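First up is the structure itself, then whatever we jot down about it.
Here the complex is missing one protein chain, while the rest keep their positions.
Note that the chains are named A, B and C in the order they appear, and that numbering of residues resets to 1 at the start of each chain.
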Amino acid sequence: MPKNYWGEIKDPVHGYVYITEAEKTIIDSYPVQRLHRLRQLAGAEYVYPGANHTRFEHSVGVMYLAGRVAENPYISQIVSEEEAETVKLAGLLHDVGHGPFSHVFEHLLIKELDKTHEDITSWIINKSELKDTISKAGYRPEDIAKLAVGKLHKPKKAFLDQIISSTVDVDKQDFIVRDTHHTGAEYGYIDIFRLIQNLDVLGENLAIELGALSALESLIIARIESFKSIYFHRVGRSAQIMLAMAMEQANEELGLTRFKTPEQYLAMDDYTAYAMLKNCKKSSGIIRNLERRKLLKCAYEKTFYEKDTMISNIFSRETYRKQLQSEIAKEAKVQIATVIIDVPTVPSVPYEHSVLTESMEIPVFYKTPEGRKIPQRLSEISKIFETLKGFINILRVYTDEENREKVSSAATKILGRTPTSARISY
Amino acid sequence: MPKNYWGEIKDPVHGYVYITEAEKTIIDSYPVQRLHRLRQLAGAEYVYPGANHTRFEHSVGVMYLAGRVAENPYISQIVSEEEAETVKLAGLLHDVGHGPFSHVFEHLLIKELDKTHEDITSWIINKSELKDTISKAGYRPEDIAKLAVGKLHKPKKAFLDQIISSTVDVDKQDFIVRDTHHTGAEYGYIDIFRLIQNLDVLGENLAIELGALSALESLIIARIESFKSIYFHRVGRSAQIMLAMAMEQANEELGLTRFKTPEQYLAMDDYTAYAMLKNCKKSSGIIRNLERRKLLKCAYEKTFYEKDTMISNIFSRETYRKQLQSEIAKEAKVQIATVIIDVPTVPSVPYEHSVLTESMEIPVFYKTPEGRKIPQRLSEISKIFETLKGFINILRVYTDEENREKVSSAATKILGRTPTSARISY
Amino acid sequence: MPKNYWGEIKDPVHGYVYITEAEKTIIDSYPVQRLHRLRQLAGAEYVYPGANHTRFEHSVGVMYLAGRVAENPYISQIVSEEEAETVKLAGLLHDVGHGPFSHVFEHLLIKELDKTHEDITSWIINKSELKDTISKAGYRPEDIAKLAVGKLHKPKKAFLDQIISSTVDVDKQDFIVRDTHHTGAEYGYIDIFRLIQNLDVLGENLAIELGALSALESLIIARIESFKSIYFHRVGRSAQIMLAMAMEQANEELGLTRFKTPEQYLAMDDYTAYAMLKNCKKSSGIIRNLERRKLLKCAYEKTFYEKDTMISNIFSRETYRKQLQSEIAKEAKVQIATVIIDVPTVPSVPYEHSVLTESMEIPVFYKTPEGRKIPQRLSEISKIFETLKGFINILRVYTDEENREKVSSAATKILGRTPTSARISY
Partner (left out) sequence: MPKNYWGEIKDPVHGYVYITEAEKTIIDSYPVQRLHRLRQLAGAEYVYPGANHTRFEHSVGVMYLAGRVAENPYISQIVSEEEAETVKLAGLLHDVGHGPFSHVFEHLLIKELDKTHEDITSWIINKSELKDTISKAGYRPEDIAKLAVGKLHKPKKAFLDQIISSTVDVDKQDFIVRDTHHTGAEYGYIDIFRLIQNLDVLGENLAIELGALSALESLIIARIESFKSIYFHRVGRSAQIMLAMAMEQANEELGLTRFKTPEQYLAMDDYTAYAMLKNCKKSSGIIRNLERRKLLKCAYEKTFYEKDTMISNIFSRETYRKQLQSEIAKEAKVQIATVIIDVPTVPSVPYEHSVLTESMEIPVFYKTPEGRKIPQRLSEISKIFETLKGFINILRVYTDEENREKVSSAATKILGRTPTSARISY
């Protein structure tokens, strides 16, 4: 039981989450309660009708898992009580900077203001009512603001940042399991508690004892399968692209990126943004189509895996995408605006997780019978890891229903034959 | 496999739902797609953060279960292929008449227009674009409009209505299991496929073979526990009452009940209504409180079970409630508007399911070794059923946080001592 | 994390169970490891093919839940570290006294030696190698021997016994959920962690805060439905009766109840007993039938609920059962031995849990805002409890397949018409 136990929250994934009085005051604040109105997977409902969960529920889950890490047999010996609570609160608040439709809005944030949702997260923790609430609860807002985005950089304690932000962080652990529960996609039932139980440090870095190797591999694979089946799903992406287009086209009129204060930013959520986009002439047509499931159709698709980011880099440059778009449109004899190039690896695409598998190693080790930790190279030990490290690039060409065949032929001519591929779920 | 199999929808509760081309055209229509923006349990997220599922997902589930009933070993022998499909489509469409925040809006519908969401459901199926879509798909809109609310009254086939609307209908079967999955409340894991497999008819009525008695009892109990733990939860009700108050106060200005056409009605959903209520001066204060989890507090609560509706009838009369309200306010020395009487059994309360357990019998039977069906009285066979039939009445007095103690004392004085009761979940 | 954390056991129901060095030495002892060869539900596999779980897995689960109770916010304040560990070990060892096929053997134990499996449990803890192992681990065998059967009677700490043995004990909590997981019966998904979190004491007795009322009701109901659907299932009982008959008939030759030392007793398990019964001429015919699923058939069945034990008392007297048996056989014109009367409430029947629902009250209370605990009468607060308290009696007449109809008619004539009832599962 936590000290100052206040009560519990029933989570469909982790069961009862016991919280303290201090945590409750922060959870009840406006910036956290607002997360009830930010869906975790905007657009995914067109594929998985059950995908309606929110960032609120996810944030509570991340806080819970952060707490579990902090009390495991190894980490618990090297963190103070205050550090443990700071990690939990950083987990709770790591997503407060998200805007309407989460990563869809981030696309606009980056483009217009050169900011990510993480920049906003720190800003909000430091400048909104959260600052006071956290202080009153007895913690340091400025530390939490940094730790929530994995940048506390506490001397000799890099692992604190890595609990919140790394290849095996509690954010990923939570969303993979939670997204599976609500979508029914069944790729993400992984043994996160084995992983958590085997987290330790090497030097100052978070590391994994090899007893949890299978759980670690499962996490990496589940993440990739989840990207392919949920986050980068052809149909879900289509809806997200349409939302992103609606926002871009309406932005000048609606001023979505003209916020000055945290309060102005936080006034936007899925509900209010949706109503604005529906009422704005610039975007109402797209919304109209979304509401009738008239989605952009995928006319061409190719997936390729790369060890480095070269290809992604090429496609991330707008000029190149524009040129490809114009070539295909010309070949297909359709209007340029009808052809949409989607390359979800690159940062300009509305996905924070666009880089799937870091090229960096995950620190792992085994213990000698005497208890000495011997570092290992994961890529030597795990063939699965060695294979999967690198990047998944998906190149897709979308267009509207009526031009699908023409654009498909044109894209195939220019880009090479590739499966028009199967219907995947609804 | 269905004939004209088109593809599948992945449902987190039932797994793959295989659908036909015809079903797809209806699912993709605006009135059905709109259900993506109507949450199943508005207000419940304050208790169960995972309770974000929508009426879309539920409606697909109800269609699926209706199909399972139609193909069971007994029902399949007495329904035509067309009837079977009509039942499925009626299941799919049974909720298209819901308004923003579902039962919360129904409260207004009843009060202002003397209509329920079921009246609206039939109206929409008959008068919106659904009419054409259904006709083109080869089915009869007018039949589906009646069956969707359990009022087809086909000669000698009363059971068709009862599949959609009765004590054991597929609507209840779906929502009990689904609400459990997404909330994590764990009261609703019941064996619906045993129930479905043992549905048959007695005369023309839907009846249950006693081999499924345990499953039937479990359904009845799960429903009651779900009411107590989810639908009538003290905190969830508080949020719903606040939403209902916001709607009532803003209605004159916003004209929520001034719709003339199905299209006008269907333009309203959780998203648009929320944005309107947030922006309207009459309701923005309440929304402000909801957004900070400053909910009405329960100052008094008493649950009582009754075989008849007498007590409910008393409380359902506004004059009596007003009088009670004024007495308590006077005793507590607070303003009348600060005291809210909530009696969730009565129809004026935003709950269609206000009557928990019908006093009517559910037809059950056993089969002789020769296959003759011998009708039984369920209340004689099932002590659980005999006990539970009747009504749950909950009388609650809500007020704001600062007046809680005063109102609590006053209500206790007037209504008698009763547990101030425990914190139930978040 | 427990102090002296040794490692974990992966349980399919509760997840990781973390254990200490001391616990490991006791778990690895012969008497506990032997539980791997005692199935939890001997006979149930004829109905539920998945029902193969063992008392080992259940015992680890009970230890785990006992630990959860001991660390809840209220109990943790009134138990010492030593008491907490003693409760855990008592949970682990509560079933070490079971014999082959568990309750089936207990039937013989009672009849021949007037002992229950609980008497044997205490004997084994005190007299087998467990005594030394427990002492070396630093705990008191004699205390654990008493507590394992709920009879420690520690002054002012009655609740310690009740954690292990009462209406809401951790034994029941574990087996209801576990039996559901492995059988797939779906009646037992209950919210045991809400229950555990709300356990407290009234005076010195274990009591439940009313915030967990729904969870408590669910436990009571799940238990009853589990009895009807699993433990007292017509077909499973048939297999158990046959095993019991085999044991009785072979006992003289095999000397199953002639053990003198714990070691002799513990040498018997499902595996060795099965092989002995198969090879013994007296019992091999019954085993032959069991191995071909030629089970006794139920020719008559009647369930009745009683507030007191009068009817059970009548049926528990062998003379009365013998007389009924002879009357039916005479009427049916079959041999007496062909007619078997089964009345699973009474202690002579192989079920420890024959009494379903105690007539005694379960202590419950609510807390005032000031924290005072106000005791309540559960039967006044919970209509479900009030109804269900009492006894389920099932009177069944079994016979072999060929005489089924004759015996059925005869029993009906003598005992009154009753459903021959439906096929329930395989």
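The criterion applied here is as follows: a contact is a pair of C-beta atoms (placed from the backbone, for glycine too) under 8 Å apart; a residue touches a chain by one contact, two chains touch by 3 or more.
Given the structure is predicted, the values throughout are model-derived calculations rather than measurements.
Peer 1: Considering the full assembly, with which of the depicted chains is the omitted chain in contact?
Peer 2: Missing chain, whole complex, touching shown chains: A, B, C.
Peer 1: Looking at A:135, A:335 or A:387, which makes contact with the chain not pictured?
Peer 2: A:387
Peer 1: Among A:32, A:164, A:190 or A:324, exactly one should touch the missing chain; which is it?
Peer 2: In the complete complex, the chain left out is touched by residue A:190.
Peer 1: Sort through C:10, C:136, C:153 or C:322 and give me the one touching the missing partner chain.
Peer 2: Of the listed residues, the one touching the omitted chain is C:10.
Peer 1: Among C:185, C:243 or C:407, choose the residue that contacts the chain missing from this document, as touch is defined above.
Peer 2: Among C:185, C:243 or C:407, only C:185 touches the chain that is not shown.
Peer 1: Touching the left-out chain: which of A:218, A:238 or A:393?
Peer 2: A:218
Peer 1: Tell me which stretches of chain B touch the chain missing from the display.
Peer 2: Residues of chain B in contact with the hidden chain: 1, 5, 8, 15-16, 71-73, 76, 193-194, 197.
Peer 1: For chain A, which residues touch the unseen chain?
Peer 2: Answer for chain A: residues 185-187, 189-191, 198, 209-212, 214, 217-218, 221, 225, 228-229, 305, 366-369, 374, 376, 383-384, 386-388, 405, 419-424 touch the chain left out.
Peer 1: Which parts of chain C face the unshown chain closely enough to count as touching?
Peer 2: Within chain C, the residues touching the omitted chain are 7-13, 15, 19, 28-30, 33-34, 36-37, 39, 45, 47-50, 52-54, 56-57, 60, 181-185, 270-272, 274-276, 278, 291-293, 423, 425-426.
The definition used in the following text is that only the chains that are shown with their structure count from here on.
Peer 1: Averaging over Cα atoms per chain, report the distance between chain B and chain C in Å.
Peer 2: 39
Peer 1: Centroid from C-alpha atoms only, then distance chain A to chain B, rounded to Å. What do you get?
Peer 2: Comparing mean C-alpha positions, chain B is 34 Å from chain A.
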